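With one protein chain held back, the other chains of the complex are shown just where they sit.
Every chain is named by a letter (A and B) in the order it is written, and numbering of its residues begins at 1.
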Amino acid sequence: MAGFLLRRVAGAVAMLFVVGTIVFSLLAIVPGDPAELLLSTGGGVATPEAIANLRTQMGLDQPLIAQYLGFLWDSLRFDFGSSIIDGSSIAANIALRLPRTLEIIGAGTVLALLVAIPAGTAAGLRAGGWFDVAASGLNALLTSVPGFVVGTLFIYFFAQTLGWLPAGGYVAFAQNPAQHLQMLILPAVTVGLHLATIIFRMTRASVLEMRGHDWVRTAIAKGLTRRLVIRRHVLKNALGPVITVVGMQLGILLGSTVLVEFVYNWPGLSGLLVGAVEQRDYPTVRAVILTVAAIFIAINLVIDILYSLIDPRIRLQ
Amino acid sequence: MSLVSRFPRKMILPSLLLAALIVIPFAAPLITDADPVKISVRDRLASPSTAHWLGQDEFGRDRLARVLYGGQVSLMVAFVATSIACVVGTLFGLIGAYFRGPFQFVTTRLSDVVLCFPPILLALLVVTLFGPGTGTLVSVLSILYFPAFARISFSEALRVSALDFVEASRALGTPSRKIVMNTILPNIAGPVSVQYSLTAAAAITIESGLSFLGLGVVPPAPSWGQMIRGARQFMNQDPLGIIIPCVALTLTIYAINFFCDRLRDTLDPKGSGAGKDATSVPSSDGAALAAAPDTVAEIRNLRLEIPRPAGAVPVIEEVSLTLRANQCTALVGESGSGKSLSSLALMGLLPDAIRQAGGSLSLRRKSGEMVDLGKLGPKQLEGLRGNDVAMIFQEPMTSLNPVHKVGAQMVEAILAHRKMTRDEARALAIRLLTLVGINEPERRFDGYPHEMSGGMRQRVMIAMALTCEPRLLICDEPTTALDVTIQAEIIELLQRLRHDYADGLSLLFISHNLGVVAEIADRVAVMYAGQVVEEGPATEVLTAPRHPYTKALLHSMPSSHEELHSARGDRLQAVDGAPPLPERRPSGCSFRDRCPIATAACAATRPPLLALPGADHQVRCHYAQDPEREAA
Partner (left out) sequence: MTDFDFSLSRRTMLMGLGAGMAALALPGRSQAQAAGGVLRFGLSTFPPSLKPFDNTGGAANTVKLSIFRGLMGYDGQGNLIPEVAESFAWEGDRTITFKLRDNAVFHNGDPVTAADVIYSFGEIVKEGSTAFLKADLAVIEKIEAVDDKTVKMTLKTPNAVFLSLLANYCSPVVSAKSTEAEVIGCGPFQLKAQEKGVFIEVAKFDKFYGEGQPGTDGIRFVAYADENLRYSALEAGDVDVIEYLPWTQFDTVEKSDTLKISTTSGPFMFLLFNVAKEGPLQNPKVRQAIGYAIERQDVVDAAFAGRGVPLFGLPNPQGSNIQLSDPAAEYSYDVEKAKALLAEAGYPNGFDCRLLATATYGMHQDTASVVQAYLGMIGINVTLDLPDWGSRVTMGTNGQYDIAVHGTSGTFNDPDALYSLLYSGNPSYLQSYGFKSERIDGLLQKGRAEMDPEKRKAIYQELYTAYYEEAPQIPLNWRTQAFGMSKKVEGFGTLPGFLNGSSGFVLDEAKLA
């Protein structure tokens, strides 16, 4: 186990190095000058002199290779530095934003699990039955609606037409718990809806597959009640693939909440990244992408460990 | 005609739907002559009219034309990008899998790196870099999705290239390129094509998402995402504007997903059938249970059918069997003869797809009472299984649940029927493990099935079957999957248990291996095509068989003892042909097609199962008592 972890961590570091280098190179060739942009926000005029001075302040007058080495050295020390736009601490910004993104993903995932696992199980256990046909049909339809469409329609119906929920925004939980939760509902449901369709499919397929295994017949032959057979010999086995899928989706979601955060003005990590890309805030872009990649890798590691706990045949190597 | 019949029926509807959704946008010039980019600001947000069926958008452009031409753009981008991703990714995967070494490293790592970037983020960066446009979109989507293809083709190709025929062609010196093209590629086509349709759907979603953010298709060229973006500002005043592209988008993705689902089902049909947890309920024809006191179980006139729309197909007909106390009855026959089904029926374990259409099944409980299975409810059946009758199966490797510890699986069997504490159950289980000859039973109790060999697992299965001291143990080919030496050990174990265990144990032993049967059975019933064709004392049936089929079976048996045990050949060498499928069984005697002594009479009437005069021996053959024919 220790050897396994060591190898995986070493692999992760190598991977992050590659990711960081790619991002650095991409940003180096992206057109747009942060200094000029900052000084001409909203269509204003900036003098070339002011722009040059700002570039010096931002450290962009250094040769590219020096910037790259500086970036690697800082990353090694987990020093993300500060935003070249407003000088705020990038680590602090990420620490502030990341939990919010995780919050909508987390809330969405919980909703999705609560709905999709029982529904997928029920459909898988009675494949071809009326519930399965209805649920699978609805599921196929929901899978096909892109998240930004869902978000747009939700705002139209629930916020603007019915006025039940705020159209978007964010209030810290500590500041106003009720309002915080209210604002969480639509983004979480939007994230959860898509996730739920995936989990439903996976659960149904997995349950269906596990039902076909010989050990299920063994369990019945032992005289176990149907409930026990399903719980211990179908569902527990079906859990493994479902966990893998949920985990992979969590990783992907971390980066795909862009549209949801955009549509609901939820100040999460994606918003930070999009803003940083728009303003060409290079250090922030690099730090956010490295963070997302690191979390993605960590999630994969956790899934592998979790899966090995569920299925003893999988040995960690 | 042949094409139609070969085209899977399940694929017709999704294929038509998908084809329609792909063709309609490209038929746009036939549907409307409106120009999708011609603006007419005066008529902005006009309602549907005869000239503009779906109204006009915020620039006064014809919405029908826009949604159609927008479809062209969306579909083109998605399919071109998916095709590039598919070709590049598959190539990567194949090269990595075939050449291994550094190629494999590059293939797998490269995909890993791309997967590290969440899709939208990567797209965002690349679009910012190159500016929006169709070209950028295609390259972004290709980069995003080639790893998926690389992964799938890599793992599939690894699997395929390990197969015998690939190894063989490699050994024969076939050039690598040829092996890849001719053998590996066709074999991985299935999974790759499923991935293709999945990716196409995802590409459409991302394309529209990027266009929605203004990072996709460049106006005035229409695209669905862009139409949604444009209509969003007006959704209060003009909901139609946003609904139309949303519906078009959703419908298209739905069609692709639908197609993909059906394609997957068609290519890989497993999982579409009913699971093994669904059992068919036994029924009763109400025949009296007048059984002799030493009868443990009785099958009377059993008839099993597969309900089909064209009419039920019988799989088991007129099967009657009486199992007696402390006796081992062997049920022999080729695969598909119905021996397993008959035994499953006795457990109330028939697959859901099979119906009991007649006859009765009765069992003697440990209490001594005889019960008709057909009259028991599901709860009572649960109380019976594993308690009064137990069963072990052919495949010890898959009969135990891999995710539970061996001990836990035994304990749950004990606790299902007996009232005792966990500790007591544990002690009992360990005692049983010792009884079936497992070393270090305590350690094994806490181990997982995958840590054991096949023989050990079969011992565990036997121990598990014995937990509740059943009267009857059904063994469905318990040694077929095992090595010869292990086979012998298991048979020995079963022999020993028959005599030593509790009040004695009746066995229903199912096998196609007459050598094993000869060692263990008291009585033998031979089944062919869903019927018992000969039944009698083991010595008599095995030494003086009366039915031509039994004779053929014995003939095809290897002579030496060693080979006898290894006889896994499930085919009759002495007789040509194979047993008929249930729906193709001939009239009259089902064996007549393969029978060396068949006559016209055999086709006319089905021979009844008749007892030989003066013997406890029954045969289903018109010529069972014809010495002349018998000689043949």
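Following the convention adopted for this analysis, contacts are C-beta pairs under 8 Å (C-beta built on N, C-alpha and C of every residue); 3 or more make two chains touch, one makes a residue touch a chain.
The model shown is predicted, which means the values in this text are computed figures rather than measured ones.
Residue-wise, the contact with the chain that is not shown comes from A:L38, picked out of A:V23, A:L38, A:L102 or A:V229. Residue-wise, the contact with the chain that is not shown comes from A:T56, picked out of A:S25, A:T56 or A:N176. The residue from B:L215, B:L428, B:A481 or B:C589 that touches the chain not shown here is B:L215. One chain of the complex is left out; on chain B, the residues touching it are 37-39, 41-42, 44, 58-60, 127-128, 131-132, 214-215, 218-220, 232-234, 236-237. The chain not displayed touches chain A at residues 30-51, 53-54, 56-57, 83, 85-88, 93, 96-97, 155, 159-160, 163, 166-170, 262-265, 267, 271-272, 275, 277-280.
The definition used in the following text is that only the chains that are shown with their structure count from here on.
A separation of 34 Å divides the Cα centre of chain A from that of chain B.
Of all residues in chain B, those touching chain A in their complex are 109, 112-113, 115-121, 124-126, 128-129, 201, 205, 208-209, 212-213, 228, 232, 235-236, 239, 242, 246, 249-251, 253-254, 257-258, 261, 270-279, 347, 349, 378-379, 382-387, 390-391, 393, 395, 398-404, 412-413, 416-417, 448, 450, 461, 464, 468. Across the complex, chain A meets chain B through its residues 15, 18-19, 22-23, 26, 29-32, 125, 127, 140-141, 143-149, 152-153, 156, 160, 205, 208-226, 228-230, 232-234, 236-237, 240, 251-256, 258-259, 262, 270, 273-274, 277, 285, 289, 292-293, 296-297, 310-313.
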